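A single protein chain has been omitted from the complex, and every remaining protein chain is retained in its original position.
Read from first to last, the chains carry the letters A, B, C, D and E; within each, the first residue is number 1.
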């Protein structure tokens, strides 16, 4: 199982999950559309600059990025593909994006927040426990089967967990072109560089040894 | 086929389609959530009033409204169920909603606009032609298979058409809790009361007889 | 009357009407002003880039575009001039625009929507019937004389019709720098390329011959 | 000229001018419309509560408030009528309003700001000098004739002045349902209660006698 | 030091810290002000209803809530007082709030996010290390002395840590009337009810014993 050691796996997940995201209340568009000129990495304003109108074609409003084959051979037993502005430039200024998530039995989308979006989940197959924690400390959760939907209010801590015996699949929508994904554990224990041990130990009320142990998983 | 005469059928469709909707850039929430107190029909502010916080439960963030059995025995060969604030009060202030649409082979979601949302479509099965017209008169369209996505910018005229030989199904997301649905033909030719013939004749550059003929379909 | 055949006429109207528009809730400005650098056609972000501050003059906040002589020798008996960001670059980021519309007796601003704005109409002379259809199918309408005002909520289908015996003139305001104009009939039956006949026939519950007939008016 | 003594006149102007207004970037509506339930004075949320949908009629989208006869027999030689949410409840949530202003030759709309709107002015008759001062101290101004338009960016100090020999009339649009009007002189020197003399003296770099003299005009 | 056992202490902190908050982009006000009618707990719309205009007094725009004596005799060595809409009803609709934080030497504001606001920190005394992690995993941090400022973009994970030898104090501003506070550790390990062990174990890549150990600190 060396190939799926957490540290390495997380790196593998990064392209599809760490940069995930979901945004909630982007500004309104002030033209019909503004297809982003360049792929992810060339942000130049609050959003992207627009491709010249005359160069826009039907393909700019289409994406097959969610059809990617998703392997779940990793620590979380989960994988995702994204149709947000990074992979679907036509979404620029439109305030919406989607993702497709596959979970093995027992697989988990680790606890996380989206800084810029509410998220609505539609289960296409399987049995999923999903829950979130509000700012008053209350935990809300539900088990969903195929065809059912759940909503995570913007910025709150949430997760999904496959409690069934088969693969589970969900289609996720966000009200932002780039919702952002903050996976709590890797953000806290695996950032570059890392947050000082003392801060984490005090935040989690544990000793530094426990901190170092968790950090070693996300190195 | 008297049961599926257009006029009657449209009335049948009304509960699920005419009031459809999809919204695009609702104001940001200013609390974690604000579950709507009452079902559709009791709008009292820009959105709904909130259920008292202590009365909110996990079920408020969950909906099974999209699992409804959808019959397509009507003029359009299409039907839809909605998970928007009318049917899912927990969406109030969250700026997002969803719908599930089923289309027979040859079935069509008639040309329409959403006054308050961009729309993103995920095809779960079948083969669908979808297109929209921008304000400069350009028509953009694409045929989508399972797993592919398309986006309709806010307020533009669009449709979906099942060009395959089997049933097609799509999951639709909107960036509004209540996007609104304006089906062009029934809005123009079947409103209550109706738009004067002369206005429609001049708008479509046809004679009144043609207007009356179309009106008779949406009476 | 060949000169005023609908097909040709529509092309003539295009510069002033098809691209009309009106927007509703643009993002707030985050500086005093941001005069657009270039004329319409050079959109480069969500809105336009700004002219350097030092180059801005009083003329940038002024426009005479609404004083244009408007001929109404066309199928609709109507014409319009616009003071939106395309013709008045100083409006960039300010969230407002205007138009001036002239209608012959019997003239009609054909049924249309504005994807990005609510519209408020002030009648300066004449007698105008104006109406709109809401998403629940209800039709609201009123006859207005000089000095009276009417409002069309964002994205709803509406029209204006001169029911008087003299020329009518209206001043129109939109809460967007570029509201967008979707004239229903030409968008549906005269786009480039055109929407497939079968989709239109199914949307309007008419046969293809009727579709082709209407298409021929907007070719 | 006792009837037009400034103090008294200002009180007369209050109903039509002091509460004037113009708003710039209201939140988007999240339903078709939300007609305000009560007249001005019963604000109960961020905006007004909505009249029940079933009670809404065509008249709710119409107003004749701008047709009021306007007398200009006052210190400023100006008067105005308003079509904002105070007088036109149907504008609630729609983000737009209008006013009609009449100015005698030599009449002036005194220097003022609108806290919540950009303003666009259309001159229907006469010759008007209008100007504004930006936050960097630059003054922009222009003389406008009939049919010409000018724009005042949100929150900046501006005025209008009839430089012609005849009555001037303008139609004004704001991108807010309630833009707010802060007339500089009466706000500074005529508030209830008044700003302390020392503050005004130091703000305007004048002695208290000058302050008291100006205050006496707006008592 | 039994009184400062983490579990108990956290409960003590709750009134001042767990419900902290900071919001980022509330909707614009559409009247001068809308003083909230009731204290925290009576949310009834997206924000609060307004006190009648005539009942508003100068005191409604004033708060002494930040002057509260703050004891830091707890596990974190930190305490805070808040001037947000819960304690300062006049902030309703105004999109801004503040807090005052006191940290013992070695004290830490534990890692947390604000779902609805960017946060700007002004250090009034002491020496503070503050840092945040972006959604791409990068960690940004800085040590600040008196008079210096730092900004945490909306929704990102951040903390403050007193690295000096004396008490540190900071004044914090948020661009929301109710930014919300999600302390990562208590939200994850101390919610009511708690998130299932298996989900936390899989999220942090640790065994259940470690999870239970951390949970015991936040019971």
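In the analysis below, contacts are C-beta pairs under 8 Å (C-beta built on N, C-alpha and C of every residue); 3 or more make two chains touch, one makes a residue touch a chain.
The model shown is predicted, which means the values in this text are computed figures rather than measured ones.
Chemist: For the chain that was dropped from the view, give me its touching partners among the shown chains.
Modeler: Output: missing chain touches A, C, D, E.
Chemist: I'm checking contacts with the chain that's been left out. Which of E:101, E:156 or E:200 qualifies?
Modeler: From the options E:101, E:156 or E:200, the contact with the absent chain belongs to E:156.
Chemist: Considering the whole complex, not just the chains shown, which residues of chain A touch the missing one?
Modeler: 23-27, 41-47, 115-116, 176-178, 180
Chemist: Would you write out the residues of chain C that touch the absent chain, in ascending order?
Modeler: 27-32, 34, 45-50, 52-53, 92-93
Chemist: In the complete complex, which positions of chain D touch the hidden chain?
Modeler: So the residues of chain D touching the missing chain come out as 6, 14, 18-19, 21, 25, 75-76, 106, 108, 110-111, 113-116, 129, 131, 133, 135-139, 153-157, 159, 161, 180-196, 198-200, 202-206, 210, 213-214, 217-218.
FYI, only the chains that are shown with their structure count from here on.
Chemist: Identify the chains adjacent to both chain B and chain C in the sense defined at the top.
Modeler: A, D
Chemist: With centres defined as the mean C-alpha position, give me the chain D-chain E separation in Å.
Modeler: 40
Chemist: Using CA atom averages as chain centres, what separation in Å is found between chain A and chain D?
Modeler: Centre separation, chain A to chain D: 48 Å.
Chemist: If a residue has to touch 2 or more other chains to count, which residues of chain B qualify?
Modeler: Residues 24-29, 32, 45-47, 53, 115-116, 131, 135-136, 153-154, 156, 180.
Chemist: Which of line, ring, star, complete or other matches the graph of chains that touch?
Modeler: Per interface graph, the chains form some other shape.
Chemist: Looking at the whole structure, which two-chain pairs count as touching?
Modeler: Pairs of chains that touch one another: A-B, A-C, A-E, B-C, B-D, B-E, C-D, D-E.
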